[in-house]
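Single-structure report; data block below.
Here the complex is missing one protein chain, while the rest keep their positions.
== chain A ==
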């Protein structure tokens, strides 16, 4: 198990990677990526049981599906630094002929990715399918998925939420990144979604909340708790309260940095707030 210091170093370095990736190509989605950094580090370094190497079927290990594919920068950085592909390849993000497409895909054969995502609302269905496959294979490992809160406005999610509860898909932990922001503004202003905890519970899920989604210790503790709730007849939902843009003060508490890259000065400012720990790519 990595030490707390090692995990904190990873968080800082991942934030630097995110900022540098989107800055280089002047495009991409830093806000949600920064907000979910602690979650990704916790998941890949503490929570999931992973095999060495990568194969598509992933039998004998936990699997993760990113439904809100636009936060690809954090996903790519974490996959690369976990060893799925060379860290230097982060240099190719969004460039022509790259495996690191704007939104994640299996199409270019990038290790670590098992489904394309980007068009929103499809990941939970896929995660359910993978969870059913695990059950058929008598593989006791778990399926994790991540969804944006705004993404829940897509109706397919609610088909999936209904299915998972109705069919006792209890080897699934779906996390919702509750940052309250989407492209056009606050979710409360764009399309209020009401009480998501009550909604998931009404559909028959076991719901737990992580109030401090940018506190690494709290995220690890919460996700460990979520694991203990699997196998009990209900799918598990984690409502993860994060701050979009976390770790870069001028990007926080606003939807402005959902899909906007920093300029040179802003990059320098952002990097100064996140010290280099493991070496930039």
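Going forward, a residue touches a chain if its C-beta (ideal position, glycine included) is under 8 Å from a C-beta of that chain, and two chains touch if they have at least 3 such contacts; residues count from 1.
Here, contacts and distances are computed from a predicted model.
Entry comment: the absent subunit's protein name, as recorded by UniProt, is "Transketolase family protein", drawn from "RsbT antagonist protein RsbS", "Peptide/nickel transport system permease protein", "Succinate dehydrogenase / fumarate reductase cytochrome b subunit" or "Transketolase family protein".
Listed residues A:33, A:125 or A:274: the one in touch with the omitted chain is A:125.
Per the touch definition above, the residue from A:27, A:133 or A:153 contacting the chain not shown is A:133. Mapped onto chain A, the interface with the missing chain covers residues 56-59, 63, 65, 105-107, 114-119, 122-134, 136-137, 139, 155-156, 159-160, 162-163, 166-167.
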